[in-house]
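Quick one: the structure is below, questions incoming.
With one protein chain removed, the remaining protein chains of the complex are shown where they sit.
Letters are used for the chains, namely A, B and C, taken in the order the chains are written, and counting of residues starts over at 1 for each.
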Amino acid sequence: MRGAGRRLMPLLRPRNLVLASVGALLVAWPYLGADRFVLHVAALTFVWAVVASYWNLTNGFAGITSLGNMGFFAIGAYTSAVLAKELDLTPWATMPVGALATMALVTVLVGLPVLRLRGIYIALLTLAFADALPSVITIFRAWTGGGIGLLGIPELLEDLEKWQAYYFALAFFAVAQAALVLVVRGAPGLAFVALRDSEPFAQALGVDRFKEGLRVFAISAFFTGFAGALYAHLLGQISPAMLGIEQFLMVISMWMLGGAGTLLGPVLGAAIITFGNEYLRVAGSLRLGLLGLAIVITVLFFPGGIMQLVGRARGFLTRPRRGGSDPDTVDGAALPVGSGSETGEGR
Amino acid sequence: MDAFLNSLASGLIVGSLYAIMAMGLTILYGVSHVFNFAHGHVAVVAAYLVWFAAVRLGLALPVGVAAALLVMVVLALATYWGAIRGLLRRSEWGFGTLLFTLGLAILAEYALLELFGPRVKSVPAVLPGSVRLWFGRLALNDLFLITASVVLMVLVGAFLKRTLTGQAMRAVAQSLPGAQVVGIDIDRIYGATFIFAFVMTGLSGVLLGTKTYMTPHIGWEWMIKGFVIVAFGGLGSVPGAIVAAFLLGVVEALVTLYLGAIWIWPAWLVTFIVALWLRPQGILGGRST
Amino acid sequence: MSVLEVSDLAKRFGSLEALRGVSFAVEEGEVFGIAGPNGAGKSVLFACIAGFYRPSSGSIRLDGEEIVGLGPHQICHRGLVRTFQTPALFHSLSIRENVLIGARFGGAKEDRVEDILRFLDLERVAERRAVNLDLFTTKRVVLAAALATGCRVLLLDEPMAGFSFGEVERYLDLVAEIRRTCGVTILIIEHLLDVLIGVSDRMMILHHGQVLFSGPPDEVRRHQGVVDVYLGGGTGG
Partner (left out) sequence: MDVSRSRWAMPVALMTIVLVAAACRAPGGGEEGGATGEEEGDIVVASAMPLTGPYASDGEEMLQALEMAIDEYNAEGGLLGRKLTLVTCDVGALEVDTIQACAERLLGENPDAVITGYDDSGVNTLAFGEGDMPYLHAVTMRAAIEPVMDDPEKYGNVFQYDPSDYDYGTNAAAVLPDVAERLGFEPANRTVAVITTDYAYNAVGADAFIETIKQQGYDLALKEVIPFGVQEFGPILSKIEEAEPAFVTFWDLDPSDAARFMQQWTRQFGDTGIRSLVYMQYTPNIPEFLELAGESASGLLWATVIGVSDKIGRDKTDYIRRWTERYGHEPFSIHPFVVRDAFDIWAQAVQEVGCVECYDKVVEAIRATDYLGFAGRYRFTPPEEGQYAMPGDDLLPTIWSQVQDAQNVVVLPDVAAEGTLQMPPWVPQVPQE
């Protein structure tokens, strides 16, 4: 029953075929005549897609209402950038260090206190954490450059070309998504589905909310931090402005609009918002209005986000095993998200 | 000593600003469990309306405030009946309302930018002038802000305790099923809560506009500050929010005096973590959510 | 040595005393039946043992080790699992995955899953989502998930409520089978005295949070206090 045939079959599912051709297209894109600007934005999209996906991991899948993920991103970016600049190390060495440092810091400083709390309190504490970071960056301005930002961060390669940046970002994105699939389909993912469906039963069967939460936090911090590090070395400069409200709104909208609790949603959201945002820069302040309108309309009419639209068009792109006709999800697109259902005692 | 007293006074002023920022937010959350991300923007909208009435149209300040609050009532009803009511009926209501109010905030910023432009505006001080005390001078407007926050707290407390609507709101806050059992019309109470919270928030925006000035962008700052204070004091607890606001205000002033202004946020965070460790429901938050 | 030893257990909710001075011991491999009228504190007792409530006072020993203060998942890892009166399965997962949860997080090896599915005759429906199942299947999934943790002590909270007569029979057979093949110690709460008497090695009757009777099943009916409670309470036995 575990023969090659059975293992090959799922690979040939239409869903996977679509994914594979999209992947091939992404690989071939620079050869198909994408210009500098498009490649630049695409590379950023990959980075943001990872950040959004892992934000969605904590919030959409695990129901931990974290609002501090931009903080994780900044820690990774700064750690790697400062190490590479001050110690003259290659970014290839400092990026993993940055990611690990983010994981350690976030798990100890945020994860341990936060996971004793519930719902909206987690949101508040993580937000306060991210908002305290610009001050910390300023206090350590000797290394971080303070509000001026860090300039001249060593790039991934000497004279990094746009198409190289694109491929590095794409490769990172692929690895991060693969890891995300493992996490979601693996033990932590299973644990959180169980906790959400029936917390007492899950606990009785040995599921440890705290431990699984910490694990998800650590994984999320690792990849978000890594994304931050990559971002720093792709752009060559960073500043505390990355912790500003605009960036926060952008990234949070990516997974919220894309479809919380889905794997593809945040990626689509990242693509649409990053590209939309850049192309709408010519439209001035209208950009803001359109973003706000998109969010409001999505919530009111397509609560499952873009994935709901996709799911409506074709069932196979959604999550076939856990989606389907689940009465608790909207058109099988979105999984419940912890924030509300958890804090609300009386509904 | 004078420096200390002076800083303490600054702390109280800032504290009163924070208390005003937090009040509408905590009431709305306490009763309906809707966390209003557009809180800061509701306040800014009211402040802009008052500016428009008082400065642009040259109306008397109380007239402007009354008109702005009237608009707040309309906005509250539109928000609740037009959107929130439907969202609350979904299983994903917590997430839905959060996202909705977030979108609303962005839209409000855009609308303000289009209508009033990006330049900084201010609401005229309610009480111009200042008064001399032994350690320094205090602006009358600042004293007014401190008084107003305390008076508002008392009024809110009285409203919740004495009036029928207030009692029903408290009942809903304590137990939604219980309130339904005794025949409270939830829609009516939620509608009333939204009106109450929006009016309070609008009022807070007007008060803040006299001191911190406003741009279309500043709502985020007000929201985040209010957010932290409300959590600190215990979501849904009005006295808790007030205590937290003054506490943080004084901490902020003393940190500025002895460490430097740049340490304010880190100090907040540490205070916050310690407080939550000791009391996970916030300082005075009775309910564990 | 007893597998589970409860001594002088009390649980208060405010002024309400749900349990008072409850003491008993369960021996390895036995089926221990617990009965009592509504509100006697049976479920509270289970919740205390399994770590969902922290007792107000008293001690609970599993294999001689104190477990008061541990969380449900920790107690599960030590080999004790409880089930719930109204079972809530993980409805967005398949039946196999429901069982897998127990195996993966309960600390046992995952290769037990297939055996357990076969054992409880769930193989054919294993890929179905655990939603809208009939009651008997639901209860079997619960049993399977609990067994998958590799538990040695199983607390079943009114597992047969709502069953038809035939289903009760089949379920009791299962319990006996589990006991025989897996050597699991079973504590079972049941409303119906007859059923309990048939399946238990020893029994305990709770009333108003206190132990009214404790001993062999055949003595239950002769105990005056039990008769009073069950007849006086209007609950047929």
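Heads up, the rule we're going with is that a contact is a pair of C-beta atoms (placed from the backbone, for glycine too) under 8 Å apart; a residue touches a chain by one contact, two chains touch by 3 or more.
For clarity, every value in this text was computed on a predicted model and none was experimentally measured.
S.K.: Counting the whole assembly, list the visible chains that the omitted chain makes contact with.
M.R.: Looking at the complete complex, the unshown chain comes into contact with A, B.
S.K.: Write down which of A:93, A:241 or A:297 is the residue touching the left-out chain.
M.R.: Spelled out, the listed residue whose C-beta touches the missing chain is A:241.
S.K.: Looking at B:3, B:155 or B:274, which residue reaches the missing chain?
M.R.: Residue touching the chain left out of view: B:3.
S.K.: Where does subunit B touch the missing chain, residue by residue?
M.R.: Given the touch definition above, subunit B has residues 2-4, 6-7, 9-11, 13-14, 17, 113, 117-120, 122, 130, 132, 136-139, 211-213, 215, 217, 221, 252-254, 256-257, 260-262, 264-265 touching the missing chain.
S.K.: Can you list, in ascending order, the subunit A residues touching the missing chain?
M.R.: 2, 6-7, 10-11, 16, 19-20, 23-24, 26-28, 30-31, 33-41, 44, 134-135, 138, 141, 146-149, 151, 161-164, 167-168, 170-171, 174-175, 177-178, 181-182, 185-186, 231, 235-239, 241-242, 244, 246-247, 278, 281-285, 287-288, 321
Here, only the chains that are shown with their structure count from here on.
S.K.: In terms of CA centroid distance, which chain is the most far removed from subunit A?
M.R.: Most remote chain from subunit A, centroid-wise, comes out as C.
S.K.: Looking at A-C and A-B, which pair shares more C-beta contacts?
M.R.: Looking at A-C and A-B side by side, A-B shows more C-beta contacts.
S.K.: Can you figure out the chain closest to the middle, judged by Cα centres?
M.R.: When every chain is reduced to its C-alpha mean, the one closest to the whole-protein mean is A.
S.K.: Can you compute the centre-to-centre distance for subunit B and subunit C, using the mean CA position of each chain? Integer Å is fine.
M.R.: 50
S.K.: Using the touch definition from the top, which residues of subunit A touch two or more other chains?
M.R.: 328
S.K.: Hey, what residues on subunit B touch two or more of the other chains?
M.R.: Residues of subunit B touching two or more partner chains: there are none.
S.K.: Which of the residues in subunit C end up touching subunit A in this complex?
M.R.: The contact residues of subunit C facing subunit A are 50, 52, 71-74, 76-77, 81-84, 87-94, 97, 100-102, 104-107, 129, 131, 142, 145-146, 148-149.
S.K.: For subunit A, which residues count as touching subunit C in their complex?
M.R.: Checking each residue of subunit A against subunit C gives 187, 190-191, 193-194, 196-198, 200-209, 321-322, 324, 326-329, 335.
S.K.: Help me check something: in the complex, which residues belonging to subunit A touch subunit B?
M.R.: The touching residues are 113, 116-121, 123-125, 127-129, 131-132, 134-136, 138-139, 245, 249, 252-253, 256, 260, 285-286, 288-289, 291-296, 298-300, 303, 328, 330, 334, 336-337, 339-347.
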